[in-house]
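Questions regarding the structure given below will be posed in turn.
All protein chains but one are shown at their positions in the complex.
And then subunit A:
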Amino acid sequence: MRISVQSEPFDLGAESTAFAAGHRDMGAIVTFTGVVRDLPGDPLEAMEIEHYPGMTESALHDIAATALDRWSLGDVLVIHRHGRLTPGEMIMMVATAAPHRRDAFEAAEFLMDYLKSRAPFWKREMTAKGADWVASKAEDEDALDRWA
C-alpha cells in the first residue's frame, strides 16, 4: 500500500507503470484519475484544495486498509494533491491490483466513494465571480450505502 498526499503534480504514466510492475500473480490493474474540470459558463481559474495534515494520511490509510481487507487485492495506491490546481491538472489517482478484474474495479470504486466524503479535503473553486467552497452532494453520501 502506498498513500501520498502532496502538492506537486504526479506522473500518471510513471505511477501506473511502477504500480503494475513487480506483480506476477495480479491479473488485473485498475487505475482511476480525477482531473480538475472547467465550469461551463463560468470559467474556472483555479481550484484550491485544503486538507487536514495528519488526519488526511491516516484517513486514506484506513480506507485503503479496509479495501485490502474486503477484496482480494495485491496492492493499493492512493495519490491526492492539495493546494492550487488549474483546469486539466490531475487532482488524484487510485490504483488497485488484484488477481481478477472484479475485485480491482470494485475496490477502486470503493476507494473513490470513501475518499470523496470521508477523507478531509475541501475544494474551493475560483472564478471571475469570486471563490466558492464546493458543497458536498447528497449522492456522494448515498454512494457509501452501497458498501454498507
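To be clear about the criterion, a contact is a pair of C-beta atoms (placed from the backbone, for glycine too) under 8 Å apart; a residue touches a chain by one contact, two chains touch by 3 or more; residues count from 1.
One rule holds in what follows: contacts and distances are computed from a predicted model.
J.: Refer to UniProt and select, among "Phosphate import ATP-binding protein PstB 1", "Tripartite tricarboxylate transporter TctB family protein", "Molybdopterin converting factor subunit 1" or "Spermidine/putrescine transport system permease protein", the name of the complex member that is left out.
T.: "Molybdopterin converting factor subunit 1"
J.: Among A:V30, A:A64, A:A98 or A:L115, exactly one should touch the missing chain; which is it?
T.: Residue touching the chain left out of view: A:L115.
J.: List the subunit A residues touching the unshown chain?
T.: These residues of subunit A touch the chain that is not shown: 34, 49-50, 52, 54-55, 58-59, 80, 91-92, 112, 115-124, 133-136, 141.
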